[in-house]
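Structure record follows, encoded as structure tokens.
Apart from one protein chain that is not included, each protein chain of the complex appears where it belongs.
== subunit A ==
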């Protein structure tokens, strides 16, 4: 056979398979290849670990009909675009990008592969019909943590290790502070920005700096267990919370509770939708009620009454009777944000780039 004929044949075959792919999409796919892009290592014990648990749940749920691939430690930025392109070229039907910083790369690559579905975690840009976003209402969990922090602090100084100044993190800080303040009017919040999602040594240093400043309850918004390891050195004087994952190894203290991100239901649902043909662009934002945010066991290091209050708070949020951002709430500069009884619209939260009244310091721009 001549080379040209082979090429022609190949082109025809490719075209046919493209057509086939398109047609079968309407009625669902026979087999789905799902890609997962991680910002840290799976072994971080936190954020990425939980996403990977979700990926494994997809495999579990659909067995042979699903093939999962993943890549760890993908830097946010140009590298992400390369990894995404590679995944799309290698035949992934759906790609989950699991960090805020992948927002622009995800949309850029999605433009080039209209047949591939892209799902971006914690972002807000859906520039193309094949880009969906999903997020979890972590601030609901932060409210419970804030309540515990306000009750438990003896020095009236509580701390928060921020990763990057983005709405998702600022929302958490505000919710944490508001609920600590509600039960302890004297509480002061120190915020340290680590400017990293994952750097155990730096996260430990940040925790140490807070402890040196007299902080005795630390919440962290970075991915590793290092802040808890640092708090553990104080022999119970300082407590903290599991972030993203349960971090049960640090029970009963310093880890007194945790926010667990449970991505499995969402991942299973989306891949399932692709298999049965019901897939549609979405903007998902579930919280405690939807099971995406779970509050890890509150340990005995917390007094029984505080534990009961925290659990009541959790249940009222889950039931929808209480919204963590319920007015009156002023912004940091004293201007009004929410009127008495008003609850925060999702749009305000997703673009939240201000502290609430009472928090000192400025948000790095």
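Please note the rule applied: a contact is a pair of C-beta atoms (placed from the backbone, for glycine too) under 8 Å apart; a residue touches a chain by one contact, two chains touch by 3 or more; residues count from 1.
Criterion: contacts and distances are computed from a predicted model.
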Would you mind picking the UniProt name of the chain not drawn here, from "Alpha-E superfamily protein", "Succinate dehydrogenase, cytochrome b556 subunit", "ABC transporter permease" or "Anti-sigma factor antagonist"?
"ABC transporter permease"
Would you indicate which residue among A:68, A:103 or A:229 is in contact with the undisplayed chain?
A:229
Could you tell me which of A:34, A:57 or A:192 touches the chain that is not displayed?
A:192
If the hidden chain were put back, which of A:201, A:280, A:304 or A:339 would touch it?
A:201
Which of A:210, A:274 or A:310 sits in contact with the chain that's absent?
A:210
Residues on subunit A facing the left-out chain by the touch rule are 40-45, 72-73, 159, 190-196, 198-206, 208-210, 212-213, 215, 224-226, 229-230, 232-233, 249, 360-362, 364-365
